[in-house]
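Of the protein chains in this complex, one is absent; all others appear in place.
Chain IDs A, B and C follow the sequence of writing; residue 1 opens each chain.
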């Protein structure tokens, strides 16, 4: 059981992620901003648990649906918003965008748009830590769909043979785009597929903050102590489809409504109050503080300039591309 | 237990493969012919068992170390030799070579030089059979090293989700080029990795004709009856290294000598006699017949013409390439 | 002949449906493709699995397995049409497409043609950034044994896709997401059923005598605007839509340039080592003595596709650059 500050920090992260996702969606719906958004609403808990489990200097590799992971790892909201809006002040100067957030200072090293590709990259980061003995762990997050891709297999296999300090975190939200997980499920769980590589794997309720926190803590500790890689499958759900605007015709309304009714964020909030870890007043204050942070981030992003056209010739190579 | 004709046929295949490999090596050593040869000596038994288990019209996908598989599946020795020698009369008119034997008439559909790549192709052949309900099974052979590659994972996973009639046959000869299997072994066996895809997998002694025949028969029957894919790992050994001429410095002489001392071909031959399935005289006749066939094949190949230069513009596309 | 309008999405859908209907060896698979998994990410395959059952299937996210299965199915005599959702993901399937699909006919001495078609969407302009927008046709142009095809209007899309499917060589058919959903997605005229556009044959979109513009895909639309505007100025531009990008219709291109003595090649892909370099080189090699000016190329900057809209628009070759190049060679 995490200590009280950790429990409260998890809530701060959840409410920030939840409100951030809501704000993106409402502003897109209102036509104030426009980009392809991959909603993370419903998956806040697993990200929050990851955020409090990793050290600030640990490495994270995430993917296009990675806003929650990035926030949890500590990316500044202003820079995140600015990047999503393609502004010069964004984490990547507006050149990468939502699918490619890199933020060295918070340890978000790579965000990939290619399903499953992050798993093999994570090994390289972990290898660097292993050589340097810097005590860092690398975590890589990916979806249920990503476990079908060859890179995932190669990644687990190499991580095991090199005994790398890496945690593979599958956020199983039951869908890969329009394809239900159950349609392509060949084993009862993804967690147990780890045994094909001789590494430990578990499947836990990713919407249960204590359960996923516990699993991640075990996994991170395992990796950090030199015992090698670990696979964690966190069962969760995405409330708003693959992308914002997804008509979600391929999924049953009942299933979705049930998931929303069991929304893990208010559930956790309730639990904090019930167990006396925080008062309603304190939680309202956290919600409000997150709102203010987001207000600032939005303002910062909206008021930021577009990147200079000269940026096109920069960062392609170490030297500027000659016109 | 296979019937007597099958037991004898297996020996015919083994002695043909063994002598063929010996002839290639002796002629290369003598400088009479020259090409990069991947010896199959030591792996005859598994190929022979496969040969008698598959129907003539079943499909086979093999790889650069595939001479034994091709012979077992029924490729004409003359055309095989001619292809190895790059002659116009070869299976592929000399354009593919040893690493790319295709022989439609015996069901050898693809031979790949890219490790593990055959596994995903096999699925496509099996899918065609599934649609046509032609009762064919597709077998694909690959090595222990190939199981580390992503394509292998994708292949097993898709084969299971589509319930394809395909048999994945891993010939575990304990080495991948210079890398001992044990160096990269993450699970006790490769056979058990099948469980990560919900399909049956077994590991058997591939040098024990009855054991491997039994396993393959079960696997092929399973696939043919519509119950889906099957993984068979056949434990074996390659006597002459990765390629002919390989100094084999990476491998212990004792290990190799022990393997050669336990040569599965004479062992099986002995067993046939002991159990009364064939007499010494009959087996000598088989050995001699195989030798004559090889003599003919060598002569045919040596006397065949090189391909015409016009072949360069043919078979690139359906239409001839315009000069 | 019908004149109801047709979008690019409808064009691909119609070609697929027609192919499935007329030939039982046509099969289709890809991610999300079957109706119980959404009918395709862009809805192109909606309804097809319901109608054609097991011949239209969804796959796990496994580009190597998709392409490999297509190779195997083609070798077994089927005509698989597979979807690699976005062209950048061909990076995962290159071994199967290049080392296997494109070479097996040759390696087998002609025994195993590989009549597969890859449909793949791509194109910059939607802020999909560096991993979802690349035009990579030049890679495939360099590979002997495959054909690379794209369309600039829905009727061509339908006719070319059908030709790809029934062609006996592996084809990669590029669908532009901006033509699907962007400003260029204006419906065109629907062709009559059975309409095919032959591979290997370019289309002279505008006849002209002063300069030849060679292009393909979405840039043909930009070029039409420029060419028609210049016509008002009295500049007569011959506009060629390659349709089959590679191997390209040298004859049509060379005959045109022999007439106009000037040429501009336009494509969306990065200019460096792009298809434009091949087309330009062929023109120079064959018509050097007759050319009034060097062939110019218009293409994207040497950069990954940027996310920011302003950078992305500056990255892309646009109408003003096409116009400038035409003016430069006719000056």
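FYI, a residue touches a chain if its C-beta (ideal position, glycine included) is under 8 Å from a C-beta of that chain, and two chains touch if they have at least 3 such contacts.
Worth saying up front: this structure is predicted, and the values here are computed from it rather than measured.
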Task = Counting contacts across the entire complex, name the shown chains the missing chain touches.
result = A, B, C
Key: Identified contact with the non-displayed chain, of C:6, C:27, C:107 or C:121   = C:107
Residue of A:2, A:78, A:96 or A:143 touching the missing chain in the full complex = A:96
Key: Per the touch definition above, residue among A:112, A:187, A:251 or A:304 touching the missing chain   = A:112
Key: Residue of C:196, C:261 or C:293 in touch with the missing chain, whole complex considered   = C:293
Key: Residue of B:99, B:174 or B:210 in touch with the missing chain, whole complex considered   = B:99
Remark   = Touch rule applied to chain A and the missing chain gives residues 59, 61, 90-96, 100, 102-104, 109-110, 112, 114, 117, 119-131, 138, 150-151, 154-155, 157-158, 161-162, 314-318, 321
Message = Considering the whole complex, not just the chains shown, which residues of chain C touch the missing one?
response = 88-92, 94-99, 102-103, 106-107, 129-131, 136, 138-139, 141-145, 246-247, 269-270, 272-278, 280-281, 284-285, 288, 291, 293-297, 301-304, 306
Key: Interface with the unshown chain - residue positions in chain B   = 35-36, 83, 86-87, 92, 94-100, 112-116, 145-146, 148-151, 176-180, 183-184, 249-250, 306-307, 309, 311-313, 316, 321
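Keep in mind that, in the parts below, only the chains that are shown with their structure count from here on.
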Ask   = Most remote chain relative to chain A, going by C-alpha centroids?
value = B
Note = Expressed in whole Å, how far the mean CA point of chain A lies from that of chain B is 46
Request  = Report the inter-chain centroid distance for chain B and chain C in whole angstrom, where each centroid is the mean of the CA atoms.
outcome  = 40
Remark   = Touching at least 2 other chains, the residues of chain B are 150-151, 154, 157, 161
Key: Shared interface positions of chain C, touching two or more other chains   = 60, 62, 64-65
